[in-house]
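Left out: one protein chain. Kept in place: all the others.
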Amino acid sequence: MATGTVAPQFTGVDFLDFDSLLGEEERAVRDTVRAWVDEHLMPVIGQAYIDGKFPRQLIPGMAELGLLGANLPEEYGCAGLNNVAYGLIMQELERGDSGIRSFASVQGALVMYPIYAFGSDEQKQKWLPLLASGQEIGCFGLTEPDFGSNPGGMITTARETADGWVLNGTKMWITNGSQATVSIIWAKTGDIAETKSIRGFIVPTDTKGYSARDQKGKLSLRASDTSEIHLQDVHLPKDAVLPRSGGIKSPLMCLTQARYGIAWGAIGAAMACYDEALRYAGNRVMFDRPIAQTQIQQVRLVDMLTEITKAQFMTLQLGRLKDAGTMTPEQVSICKRNNVDMATDCAREARRLLGANGILIEYHSMRHMANLESVYTYEGTHDMHSLIVGQAITGLAAF
Amino acid sequence: MKIAVCIKRVPDTELRFSIGSDGKSLDQAGLKYDLSDFDGYAVEVALRLVEQAGGGEVAVVCLGPDAVQETMRKAISMGADRGIHLRADTIPFDGLSVAHALAAELKDGGYDLVLFGRMATDSAAGVVGPMTAQLLGLPCVTAISHLDIADGRGTARRELEGVAEVTTFPLPAVLTIDEGIARARLPSLKGIMAAKKKPIETREAHLGEVRLTVESMALPPERTGGRIIGEGPDAVPELIRLLQTEAKVL
Partner (left out) sequence: MADMFAFAETRDGALRSVAFETVTAARQAADAAGGGEVHALLAGGPGVGARAAELGRYGADVVVVVEHAGLACYNAEALAATCAARIGGEQYRAAFFAASAEGRDLAPRVAGALDRSMLSDVTAFEMRGDAVVASHPVYVGKAVATLRLTGSPAMVSLRPGAITAVESPREARTEPMAPALDPGAARVTVTEMLDRGGAKLDLGEAPVVVSGGRGLRAAENFALVEELAAAFGNAAVGATRAVTDDGWRPATDQIGQTGRVVSPMLYVAVGISGAVQHLAGMRTSRTIVAINKDKDAPIFKLADYGIVGDLFEIVPRLTDAVRKAKAGG
């Protein structure tokens, strides 16, 4: 890594020549997304956050670049990237904003992935190209008001009728919910106590009985839509069900995909905060010297750099395991848990280093800090991931 | 429309760099490389011309060690069709030597246009394009900021100090591309994946004799800053003098 003066643009964080472990395409993908974020996202993200609006004008550009479902095969209009390149996309998007990364995570890992993994050929041919090109926007309905960490307890039902299905229930904390044109809804098709009967359904959001409204008053992920979905006697045709979905394992497999992306994304948010803190410390003069020339701020910066560096190598290995097909959900948990916690710390420390300026929207650390509280909580809370890893090493479930 | 774009792989000087222990090159530690900015505009111009023409081919030509293939892949992932890698252990600082190698490659290529960036951002000489044109005996327009091609002729605009000139020329021709004409597109992820399957031919570069070499390299002194040179409009002549003689930016 080059030392001393900082480049005018974000150039990543690479203290231990992490780049040398990446392939040429992986670097190229990362660089292209980085440039896109600088050109298109950074100029608008502050205002979008203040306005509490997802910058949807960015969707066509994201789709054109190929950011949606980028690790799915080319035959469906996707880029066919490996999982490390996919992870680097998430890192770069979240360097911009967790809400934008969330949008891409949901579209790719929680909507396109279940259709790809559990859908019929017909469903795949129909939906994946539309979702990859951003013509359709998806959301993922699993969490319910009373069932967050315990999705198996859901009470949304899908009753089979002579000519199809009828869905009833409520979903909450649904990213992209109010702008989605299609929703993957998880519901029980059998006994309410039976998690084996959980199946996924493709629900166009203009279906009668389907409604979504924004959850207001968020202090985090403000540039992302979060919604509540109501399903009241939503009639669906027979082929709305994802034929290969079955049991709570199916939505959890989707979440493993999404968490994998979050593990990378959190590194991006941490990098953004570190980079901002480093620049600011070099520019900000107090008591006749840049604050970067003070011991306390150097310790702060080095702590951040160290944690980011550790997370990079850990997560790269996770990606290599995923590409080899041997990655386990517990391995994803340990990385998601570590990286989001690490990023949350970096964001807070960066915000503090920025002093009073750090509370302004023109700086990014406080926005990341607030966002990361959601990321810490969603897709399996920090604590739940502790218990998942705890169960893996002790053989004893503590939840 | 068949177009060759001659590109160069250059160190990314957005990053801080230092001079290597030999005193005449950059310290390679942590140095990253990229497509030279102006060459990116040239690739963009070539892609647009082919798109407008509704067909054709864009070949990128790059001279240097094997590592330059990464830079060629970038241009190919933007949309170029193929690459020609002229292999040389190092890229000579002598632009004429490079021009000889390029001219030898290009002379029988049947290109309608040969494009260059106005200059490489590392050596900052801007001579290889016009020298190659001269060696090929082709018409040449340098530092183009606007370009139209129609019916086998081109019209180009060049920005000079304070004025601009509009020139016309017949094809085939050699053009060097200035900033302001077109932003280089980002390679799409599909483009990056597709680039793996597009061909790069490698040949040994037939470099000309090298008569220009680097003796040493140094970083300019750090800015001291904080200098107030005067008050009111009467300070203007002094400012102009300093900009011309000290900062050498005017």
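Order as written gives the chain letters A and B; numbering starts at 1 within each chain.
As a working rule, a residue touches a chain if its C-beta (ideal position, glycine included) is under 8 Å from a C-beta of that chain, and two chains touch if they have at least 3 such contacts.
None of the values given here were measured: they were computed from a predicted structure.
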(request) In the full assembly, spell out which visible chains the left-out chain is touching. (result) A, B
(request) Just name the one of B:Leu47, B:Ala99 or B:Val114 that touches the chain not displayed here. (result) B:Ala99
(request) Extract the touching residues of chain B with respect to the undisplayed chain. (result) 11, 13-14, 17, 19, 24, 26, 37, 93-97, 99, 121-135, 139-143, 145-146, 155, 157-170, 173, 179-180, 183, 210-220, 223-233, 235-237, 239-240, 242-245, 247-250
(request) Go through chain A and note every residue touching the omitted chain. (result) 5, 7-9, 42-43, 46, 279-280, 283-285, 357, 361-363
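As a working rule, only the chains that are shown with their structure count from here on.
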(message) For the complex, give me every residue of chain B touching chain A.
(response) 12, 14-17, 30-32, 70, 73-74, 77, 186-190, 192-193, 196
(request) Could you please specify the touching residues of chain A with respect to chain B in the complex? (result) 1-9, 11, 17, 19, 24-25, 28-29, 32, 35-36, 39, 64-67, 70, 74, 79-81, 85, 89
